[in-house]
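Omission of a single protein chain aside, the complex is shown with its protein chains in their original locations.
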Amino acid sequence: MSQIAHSPHAHAPVSVGRIMATVMAALVPATLYGFWLYGWPAIFLWSVTVLTALLAEGFVLRIRGLDAKPALMDGSAMLTAWLLALSLPPYAQWWVGAVGALFAVIIAKQVFGGLGQNVFNPAMAARVMLLISFPVDMTLWTSPMPITGANAPGFMDAWAITFGGAHWDAMSSATLLGHVKTEFTRGIDLLHSLPGFFTDSDVAGSRPGSLGETSALFLVAGGLFLMARRIITWHGPVAMMLGVALPALIAHAIAPAHFLGVLPHLLSGGLMLGAFFIVTDPVTSPNTNAGMLLFGFLCGLLTWLIRTWGGYPEGVAFAVMIMNALTPIIDRYVKPRIYGRTRKGDALPAEKGA
Amino acid sequence: MKLFSRFKPQGGVHPDGRKDLSADRPIRILPMPEQLFVCLQQHVGAPASPVVQVGDRVLKGQLIAAGQGNISAPVHAPTSGRVVAVGDYPAPHPSGLPMPTITLVPDGEDCWAELDVPADPYELAPEAIAERVAAAGIVGLGGAAFPSAVKLNISRKTGVQTLIINGGECEPYLTCDDRIMRERAAEIVSGIRLIQRAVGCREALVGIEDNKPEAIAAMREAAKGSAVQVIAVPAMYPMGWDKQMTRALIGKEVPAGGRSSDIGVLVHNVATAYAVHEAVVLGRPLIARLVTVSGAAVKIPCNLEVPLGAPAQALFDYCGGYAEVPARMVMGGPMMGHEMPNPNIPVVKGTSGVLALTHKEIGQPVPSPCIRCSTCVRACPVGLLPLEMAAQIRVGDLAASVDIGLKDCIACGSCSYVCPAHIPLVHYFNYAKGELAAKERAKLKQEGTRKLAEARTERMERIAREREEAARQRAARKAAQEAAKKAAAEAAAAAQQESTPA
Partner (left out) sequence: MLIAVASLTTLGLLLGLFLGVAARRLAVEGNPLVEEIQAILPGSQCGQCGFPGCAGAAEALASGSAPVTLCPPGGRDVVAALAAKLGVEVDMSGVKDSGPTVAEVREELCIGCTRCFKVCPTDAILGAAKHIHNVFREACTACGKCVDACPTEAILLRPVPVTLQSWYWEKPEERLAA
């Protein structure tokens, strides 16, 4: 009798694997742009990170006595590593990516119970771990040297950079947020430190930064694609951008010498990647649209606070992790209203009047 | 006059309609099958009790089983013929368990019993209309199968302002309501007028999904000059849920645990309105209904007018048989219908369709872990958190799932349909509801048996006490008697002594 199937006897053409594949497709433009911008070292780093994650996932699943194939095919480990790679400095050595991927997959995901069970976004957890453990390697920024350019490292040079730890001439550079923070510590305010370092028109993202975080243009395009495919909703991203933009707008208006404006905030660091690809991570974000608005806004606000007053120049990863921890609380208090009931859960009053 | 709904429905999904398979073919009449298996419980409530015996000859429309109790409905012979069995037959139910059923062999004459046709049905007293609806065995034909007369009586007593006629038919594949509105709109409007009269309400709204333009046009044409308004509502699943339709049409919600009449509304299905017309105007009881026969495994999908009790196989056969071996046969729609354990399951009053589906149509996805994507939360028309409820049921914490709304779940299947991890969410919910109901029954039984045991203990003690008392009394009596005897003897002896003077 148990062979009798329960309704429904039809199913929407969706699957976890398809969702992951769509998200990865949405990351392709920004990733390819990053590859072009930073050349072979970026390609090597990305490959090492993704490969390590896949091997780690398969290994852990084998230990847990589960069939590794369907879980590997769903693409979740690859997506985690992909997002992590995009948030790394492009000239970081191979072990940075490998250690990060191992941490993301084994500690941040499988130890919690695997897909769907993790409390923290694995990519962000790994990034935070790397940032705290290897601050020097994680802030080794480089100026863009397009792969086609004359001064870009060739294949063998890149091999030496990624796998041998070799240095490259144009390597030492700084991100906007890092530069601003350093100058502040030297007593130089924004009015003097910013000119020449940032141009408002830099939407494409040709500047020092993480592998795949600099191009607002391509990241927004990917995010819009995901919204069109109904994989994500607008609530999280818009709320996060508002969470950064509103305080930035107010503070900048009051003291332009001490607070960065809206555009540098929005276009810098991991904000665009975070807003469209991290905050929208289904596993670690709230269930409801209203919850997403709150979650996203607080992510943005915390990011702004950390960037402005924190010890680190960038705060997206920290902000997201703090909010991940708050997700169960948001889910507990922000619920949809049940039909025929008040928000508190009591039955609506009968109303006879026409 | 409103033409389109102004209120936004909550949640819902947009499954592939597949209505084109059967929507454009006119209604055909199923030839009488060789045997009819007429179930005695085709409705919510107590089963009907048979009033015929094996061997009896019955006429079309003759009462063969009478309703029992307050919530029940009688059953009538779908055609003339002979009763060959009164006993158990597999029920149209996912369990496939037997149900009391009257088996009828039609005689082919289709000879009507004498019908009670009123002179002017629209002048009947409201109570008389409800009585006729009850006597005709009419139940909600949208699938819920709740006895219609019961609803009419409640609504008449509590007073309703708005009659809503549900032309939602949101289940994929099903087109029987669509066809009945296209072809028999005048009769439906007549039924609506009768229901209005029965409950005494002036406003009557017919809500039809906007993916059925022909039905909307036909109903508007038929409703011209009457108080009946036809309103287009957005096509989505589950728009045919009566409470969703109510929200879409008048923007009000039925309080949790309450009835539509609590907000002055009465909801009936279009096919029910048609059945009311048949019963009150023509005096015909509910003995046939429209059934959609569809699915990619059916050669010629269409809508059939089917005598109740016809086995599903007869419907498939008449529709040209199978185009390929069906992977699954379903009674009802694909979202809420149930798999038929075999194709000989009979059509009942609540059967809106029989489907023969292919592997491609059903898909048999393997469940994977929940990724908390919350698609189910957005899809739920009730506003529940299916992912949380299922997680709690999975670990056995049924009480927690009730706390967050399990009892409000209508089992519409929207969450299961959209789940990218293919988790059988509704299956979890129905399991939990069944388990909770069984626990409740067990608890009631335990309380009952405890009372019985206490009563027995008390009785036994009383009996023992009484016995003891009786024994004591006996002993006392005996002692008293003996004492009296002794006293008498002593007295006698004394007397003797006295009488013998020294």
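Remarks
Should a chain be cited, it is by its letter among A and B, assigned in written order, with residues numbered from 1 in that chain.
The rule we apply is simple: a residue touches a chain if its C-beta (ideal position, glycine included) is under 8 Å from a C-beta of that chain, and two chains touch if they have at least 3 such contacts.
Predicted model, so just to flag it, every value in this text is computed and none were measured.
Checked against the full complex, the one of B:78, B:240 or B:424 touching the unshown chain is B:424. Touching the missing chain, out of B:148, B:229 or B:368, is residue B:368.
Considering the whole complex, the residue from B:127, B:214 or B:435 that touches the absent chain is B:435. Mapped onto chain B, the interface with the missing chain covers residues 41, 91, 93-95, 97, 99, 366-369, 393-394, 424, 427-428, 430-431, 433-435, 437-439, 441-442, 445-446, 448-450, 452-457.
Please note the rule applied: only the chains that are shown with their structure count from here on.
Across the complex, chain B meets chain A through its residues 10, 13, 15-16, 94-96, 159, 161-162, 172, 203, 243, 247, 252-258, 262-264, 328, 330, 334-339, 341, 355, 357, 361-363, 365-366, 368-375, 377-378, 380-385, 387-388, 404-405, 408, 411, 413, 416-422, 424, 426-427, 430.
Per the touch definition, chain A reaches chain B in the complex via residues 1, 4-16, 18-19, 70-71, 74, 76, 114-117, 282-289, 331, 335-341, 345-354.
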